[in-house]
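Omission of a single protein chain aside, the complex is shown with its protein chains in their original locations.
When the chains are written out, they are named A and B in that same order, and each has its own residue count from 1.
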Amino acid sequence: MIEIQELSFGYPGKPLLFQNLHLSLSQGHIYGLLGKNGAGKSTLLKNMVGLCFPRHGRCAIHGKSVSGRPVDLLEDLYFIPEEIYVPALTPQKFVSSTACFYPNFCEDSFYRYLQEFEVPQHAVLSKLSFGQQKKAIIAFGLAANTRLLVMDEPTNGLDIPSKVQFRKTIAAALTEERCIVISTHQVRDLDSLIDRLVVLHEQKIILNSSLDEIAEKLTFATLPDTAGKQVLYAEDSVRGKQVIMPNLQGTYSKVEIELLFNALISGNSSLLNHLKLTEYEQAF
Amino acid sequence: MEFRDNEAIYLQIAAYISERILLGEWPEEHKVPSVREMAVELQVNPNTVMRTYEFLQKQEVIYNKRGIGFFVAPDAAAKVKAYRKERFLEQDLPVFFTNLYLLGISLEELQGLYEKFTSDHYGASQKKES
Partner (left out) sequence: MSRHFNLRRFGLLFKKQVAEQYKPYLMSLAVLTGLLALLIGVPAYVQSRPLVVSMQEFLFVMPLLLAGAIFTSSIFSALGDKKHAIATLTLPASHLEKYLLGWVFSFLIFLILYTISFYGVLAVVLSMDDWQGAEKQMLNIFSGRMLRNVLGAYAMVHAVALVGAVYFEKGHFIKTAFVFLLFMIVLVTLNKQVIQLVLGHDLSAMPFGGVTLTENDRMFNVAPPKQFSEWLNSALGVVLMLILWIAAYARLREKQV
């Protein structure tokens, strides 16, 4: 669905955030985009939806460049930034003024989501708390039924019940036609929701694979000690060492996304090599 | 549902469904919740639930009626038990035996402990098969 090729981008007068970056995202998945602070997660998302234009390379949705912000692409994508703007309107008036721009907008779902998120229907949006505003916009974005839904830190500002409701709503919203991209550094909020992991590090995408593929190649475990084991990465924890090892038994452990992320950005090349090597072997 | 740390989520969901079946909550021919319903209930990615259902289908615990959904297969409880037994014998028992050996626990000592455990938890009269 999204093809990013040879992307180089930096804001005018600023150093490059991405250099020769490649990424391709397909429908039917929820992507979790991870990266350190300042790695450029938000900027990458903005490139995807046409808010920034590549200095070099190209961002395309369904084969069409997003740089000119063509209307037919805008009609089929919804972007929810971390900091959102809401007009001084009630949800009802907001829908009547804005929903008409989205051909597949479903008003019934919008009001259902609002109810599930417990956002009052008759209150003026700009006077609600940040969390309430965000939920209203998430409800709108989901109801717009666009094939691409991009969210930057959507769980920021949500209270605990809202996070639960958010996961339920997103789980229900994923269809085979839809591609949902979520950037986050609160992995625990979303780790059971995303099925593909994208890691942005030092101007490049260093990982884009499904959690299943990762679990096939790597085992995540907590061990009292690591003597005699082939350990790719280890971190001390209260219960012993949290480790990542090659998956030799063919069992599936739960992918510890935080551990994996730490391992990847620590410059651990053996881990990345292992992920890539097995891919190479499997190709034969 | 709280997911544990050590096992892939799709397997934990499979265990959750197996438990429903073993406890008799979902009898044979009972309709299993749709992928979407299950994903929403457990707050997980629908693809993960799909993977669980494919896995259970391969184990012949559930089956797919075209266009209607998934149902608990005939003999599902027995299949779940067989599968669990196999996994226990293959994965958990070797670890258990290693500990017995390392700690020098004899089989007689173990038998006494086992009998006490079953009578405490499942009552004297009840047997595993009942």
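What to note about this one:
In this text, contacts are C-beta pairs under 8 Å (C-beta built on N, C-alpha and C of every residue); 3 or more make two chains touch, one makes a residue touch a chain.
These numbers were taken from a predicted model, which means no experiment stands behind them.
For the chain that is not shown, the touched chains among those present are A, taking the whole complex. The chain not shown here is touched by just one of A:60, A:84, A:106 or A:187, and that residue is A:84. Hidden from this view is one chain, which touches chain A at 11, 46, 49-53, 68-72, 74-75, 77-79, 81, 83-85, 87-89, 93, 96-98, 100-102.
In this section, only the chains that are shown with their structure count from here on.
Those residues of chain B that touch chain A in the shared complex are 3-12, 36, 39-48, 51, 91. Here chain A touches chain B in the complex through residues 28-30, 164, 167-168, 171-172, 174, 192-195, 212, 215, 220-222, 251-256, going by the rule given at the top.
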